[in-house]
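What follows is a short report on a single structure.
For this depiction, one protein chain was excluded, whereas all remaining protein chains were kept in their positions.
== chain A ==
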Amino acid sequence: MYLLVILIPLLSAVGSGLGGRYLGRRGAGLLASVWVIVSCLLSFVLCYEILINGPTVYIDLGRWIESDLLITNFGLQFDTVTAVMLIVVTTISGLVHIYSTSYMREDPHLYMREDPHLPRFMSYLSLFTFFMLVLVTSNNYVQLFIGWEGVGLCSYLLINFWFTRIQANKAAIKAMLINRIGDIGLMLAIILIWIKFGVLDYCSLFSTLYPSSACTWICILLTIGAIGKSAQLGLHTWLPDAMEGPTPVSALIHAATMVTAGVFLIIRSAPLFDHSPTATIIVGLVGSLTAFFAATVGLVQSDIKKVIAYSTCSQLGYMVMACGTYSCISSLYHLLTHAFFKALLFLGAGSIIHALLDEQDLRKMGGIIRGLPLTYILMLIGSLSLAGFPYLSGFYSKDLILELTYNSYCLISIYWLASITAFLTAFYSFRLIYLSFVSKPNLTRISAQHLQEADWNLLGPLLVLGVGSILVGYIAQNMVFAPGVRPLPLVPTIVSLAPVIMSVTGILLVFILRPYIIYYITRPSIYGFLFYAWEFNQIANYYIGSTVWKFGHTISYRTIDRGILEILGPTGIARFLVDRTKELSSLQSGLLFNYALIILVGAAIALKCLIVN
């Protein structure tokens, strides 16, 4: 059963990928959805065993790399962290599979045309799920790296799903490349672990740890890996661009699962981080800065998916920040609740986009509460949960993280950044609700006429996620934190109340600031600065991208490749030989007296040689 959870998505990917043309659109959708749901149910059973009954299961699948210096097995490890990740991955993935069968077709009211590539889409989704499961269940770093690269690959394939669009291609390449930067960090960390400790599987590694400077370096490199994958400050630019993919992809990959891989890496390596206070502080700072940065940018975005993308970035910052307070388990908790409400928000946004005939601009929405009441309620639940409204799932985890940061013994600035972020989060999530559902209608006539809820394949997953967003936080409180293990932060009353105050203020502020929410985007202004995401892309393109590009063209290509190497190599040698032989042959000038001279000189030299010898 433990193996089945992982293998079923793979079978589903192979089945709908290779047999898609025989199964047809409907068949592939059905096959993939049912299989992933089966995997999801299995993972629930499995979580019951692991979380409630409390064993850790190790499965050895056989030898992989065998040499004297390094022995790596294929192996699975199911513990609390894995169990929580399993729930997240399989549940969200199963729901997204169902959702996609309805979403991935063009508007049914205007012209009945279905996406002909649905089997391919389903195959990629299942493959993604498989790689994510490999990532979370592996018992060593090398096998984790398979999953790590696999989800990167699937992210490329899925962002690029509509491959005829140039923007989608560019976004996919960007996602792949920026992820690679982080992957190099992870790879170096793995190599360093191997050099220092000689083992790569978690059990042996974590039992042989000792504090050393190598630990710090390993942790910093692991953090770089997490920064790339989890879209932390510096390498975050791929995440908003990845919204070029279809909405279910954004929900699955860029909200609930793939981006959490970076956080998962830190949580998994928690014992390593325990030995390195420096790296832990760095993690905390990076996380809090990311949370703050993304929240400010989220305030002013006009694309509905980008708002949610930046909120994902911000919440990932929260998770990473929680790891920076020596409380990885609370990070895991937030990861779990976040997966539910963020998937809900993304799929809800997909429902809106679907109903508005692929309109993503918040400024061209408004007033669709009349046409989409159910979506409105679900989006409201998602947004309240994201804003940390009391008794919804986001509240439990976010409140815990805020109290932990207040209590942490390192930097109090992390707490302030996190609190401001909580306020901003509430503001932008209700700005989204207000602009899309409540404000004055700003739709085109044709989309206003066709405004209606989609079918149940699309709404069903939303309902499940809505229930999840309400309940998961409460239910998981005692499941994730086994009784007695949970850290109890001791904080003043005002600090424990602060998150609630912040979020309620943020929500209310939206309705006070109503007329000023949309503003004209001009470059030299604070609004423009925030809209263009603190100009990170411009800076990266101008200072890094174009410099590297120019270096590559002038130095590597023109100077070295076509210059030095070419002159020392083929062209230079050939030209040299040809020139010399031309000079030699021009000695034979056709003039008799020259011949006579040469004969004489030759005879003299020969004579000289003879005499000398």
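Methods note: a residue touches a chain if its C-beta (ideal position, glycine included) is under 8 Å from a C-beta of that chain, and two chains touch if they have at least 3 such contacts; residues count from 1.
Here is the rule we use: contacts and distances are computed from a predicted model.
Enquirer: Which one, "Trafficking protein particle complex subunit", "Probable electron transfer flavoprotein subunit beta", "Phosphotransferase" or "NADH-ubiquinone oxidoreductase chain 4L", is the UniProt name for the chain you do not see?
Expert: Protein name of the absent chain (UniProt record): "NADH-ubiquinone oxidoreductase chain 4L".
Enquirer: Looking at the full complex, which residue from A:T56, A:N478 or A:S589 touches the chain that isn't shown here?
Expert: A:S589
Enquirer: Determine and list the chain A residues touching the chain excluded from the picture.
Expert: Counting over the whole complex, chain A touches the hidden chain at residues 585-593, 596-597, 600.
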